[in-house]
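Below is the structure I would like to discuss, written out as structure tokens.
Excluded from the complex is one protein chain; the other protein chains are retained at their positions.
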């Protein structure tokens, strides 16, 4: 029988290795798997490469993982948010590598990894500093850069409800990167507000089919 | 005010020109916009290129459009279904051009057109007759072929419910190609079982956001 | 002495692990779903936008908006989900399925698969999702009779029919044997009772070796009801 629901952070994060590439959902705090990220500090994996739209804020969630010195490199589109102090400090101290890429390119590169696409051409970043060094080719009169898939060893994401088979639904704009990171990693771990049995989610409204999800952990929503 | 609902086949199909490329939803008859295709015979556009997974069956829908001599070329993955007599006859008589391509490649090429992707590399068809003549390049130890976007002038599709803004939801596996063709054409026309006002569809369950849809026509579902 | 199609399906079903995501090709492979051992939960994928495909419904519950890749009415099991075609082929091409079971005209010792066109084909060419499934799925097994009706071997040094994908087949289940495709070529894991390795070689169009302790390929007698 399939039951992807786990009952502890230890089970949820078991097996994540040093040096892993971790894809993280969220846009700001909406949809960010804050508790999973904090539990990853206890889990102990080091030398991580994190892919996340933002680079954490305050001292919680992703920022806590970075503060604990576990993140070697972060790939993001927008590391500046109000309160993004940890990334600022670590970067100034030379303690973290930062790679900034266009938001749609990061997202599409993860989808390419999910979809078995070996590479794709996009106009985004062509002729700019972020397109420098990338193979450029003209299609339909416009230069396009070649982008390669961005695959994760692990995805950590937050959704609203998960069922026994790992099917997920989300809440409003907290959906954001969740469905994409879920598809693009070898091991996908979701924290959800609530878990249900298989068949309790309407099959027409499932956003992330369970085939993409390995473990589902209920983490009660903070008030 | 935005109101994409139209009330006649004439309004729905107005402006479709000779020589257009028409993307058509449906897998077999499920999700096929049968009535729109038949009304296109009356509309009169000729010399069409049709992109559709199958190539029609019986003498209705797509088969009726082909029988009327309006289709110059069909791009599909699987022209053989029980009762696909019209395509057989026309092809044997040299009256229709047939391009067969892998199902996932047709689908991904339409998505690429929708997503502003200039081209993508896929392992599918590499080293096969259908990959011959295509640029081939190795990524991660495997040959990949370069595929280019497949854009429609027009998309004809069938959905379950459409609202005033053109948002669409589908019914079970009749969803199939609908969401993809909707995104990939300049003019997207949906036939739906029922129309509703904006706000009557739950924003969490909308499958095709109205931005992709130009016209919505209610066509009562046949018993 | 060989297995019938239901028995080949049964044999394949025994090898599918609990919790697997599986695509069954149109035609003979569809039979595999009927023989999954009790207690295993398998999620069947259908290329037309469905995970969690269940058995065919009773006649009076058929709905032509709920069909499988063969365009036959099916059902959805609890936990199933619908999605669109491009997402369905993302799953296929991206290697998210664990296994697909495909019919075959020919399989080469390098694992090349030919299952979409023959040179004598009088029908229109039709590939459907076969190339995507063959190229994208991590484990591809072929389900076929060991020889064509005219006795020609289907396991060959090289395919003569147009390829579906090169170097993708992991295992072949036939009426006569279970044969792995390895870097050293075809290796028989099981041979049907009463047949020698040499007799199997006579029916195989490529070099064939046997595993160290080849098993006996067997399946229970299966009534029509299950098939």
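Miscellaneous remarks
For reference, chains read A, B and C in written order, and residue numbers begin at 1 within each chain.
Here, a residue touches a chain if its C-beta (ideal position, glycine included) is under 8 Å from a C-beta of that chain, and two chains touch if they have at least 3 such contacts.
Computed from a prediction, not measured in an experiment: that's the story for all the values here.
Within the whole complex, touches from the chain that is not shown fall on A, B. Considering the whole complex, the residue from A:101, A:117 or A:213 that touches the absent chain is A:101.
Listed here are the subunit B residues that touch the chain not shown: 1-2, 111, 113-117, 163-165, 167, 183, 197-199, 201, 203-204, 206, 209-212. Mapped onto subunit A, the footprint of the missing chain covers residues 27-31, 53, 55, 77-82, 87-88, 91, 98, 100-105, 107-108, 110-111, 122-130, 170-180, 207.
Just so it is clear, only the chains that are shown with their structure count from here on.
Note on connectivity: the fewest chain-to-chain touch steps from subunit A to subunit B number 1. A separation of 33 Å divides the Cα centre of subunit A from that of subunit B. Annotation: 35 Å between the Cα-based centres of subunit A and subunit C. Centroid to centroid, with C-alpha atoms defining each point, subunit B and subunit C lie 30 Å apart.
Of all residues in subunit B, those touching 2 or more other chains are 108, 122-123, 170, 172, listed in ascending order. In subunit C, the residues that touch at least two other chains are 76, 82-83, 89, 92-93, 136.
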